[in-house]
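I have placed the structure first, in the form of structure tokens, so that the comments after it can refer back to it.
Right, chain A next:
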Amino acid sequence: MEKKMPRIEIIEKYCKGCRICVEFCPKDVLEMKGFYASVKNIEACISCMQCELRCPDFAIKVITE
Partner candidate 1 sequence: MAYDYEKYIRPGKLPHIWCPGCGHGIVMKGLIRAMGTLNLKKEETALVSGIGCASRLPGYIDCCTLHTAHGRAVPFATGIKMARPEMNVILVGGDGDGTAIGGNHFIHACRRNIDMTYIIMNNYIYGMTGGQFSPCTPTGDKASTTPYGNPDPGFDLAKLAIGAGATFVARGTAFHANQIDKLIVEAIQHKGFSVVEILDDCPTTYGRRNKYKSVIEMMNRLKEIAVPVKAAEKMTAEQLKGKVLTGVLYKEEIKPEYTAEYAKVIERAKAAK
Partner candidate 2 sequence: MSKKVAFIQGNEAGAYGALYAGCTFFGGYPITPSTEVAEVMSVELPKIGGKFIQMEDEIGAMAAVLGASLAGAKALTATSGPGLSLKQELIGYGCIAEIPCVIFNVMRGGPSTGMPTGPSQSDVMCAKWGTHGDHPAICLVPASVQETFEEVIRAFNLSEKYRTPVMIMPDEIIAHMRERVVFPEPGEIEVVPRKSPTVPAEQYKPYDISFGDVPPLASFGSGYKFHVTGLNKMQDGFPTTKADIVQAEEERQVRKVNANVDDIVTFEEYLLDDAEVAVVAYGSTSRSARYAVNIAREQGIKAGMFRIKTFWPFPDKQIKALAGKVKGIVIPEMNLGMCSLELERCAQGQVPVLGIFRVDGEPINPDQILEKIKEVK
């Protein structure tokens, strides 16, 4: 069965732009866009959840079905 693509939600009002999610994503899915983190390449995401776990600010959610 084909795995559904995750959805990544970045809550800008919480994001403090620390870059942790961007730097430590194993698949280079995220990037900084101005002050905030943003999704660059969702196709590469393996839903490892590391970005969500490490975001100190509750600002990123990896939504899988």
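General remarks:
Keep in mind that, in the parts below, a residue touches a chain if its C-beta (ideal position, glycine included) is under 8 Å from a C-beta of that chain, and two chains touch if they have at least 3 such contacts; residues count from 1.
How were these candidates chosen? In short, all candidates are chains of the complex that A comes from, given by their letters.
From a predicted model like this one, the values you see are computed outputs, not experimental measurements.
Contact annotation for this complex: of the listed candidates 1 or 2, chain A touches only 1. Chain A contributes residues 9, 13-14, 16-20, 23-24, 49-50, 52-58, 61-64 to its touches with candidate 1 in the complex.
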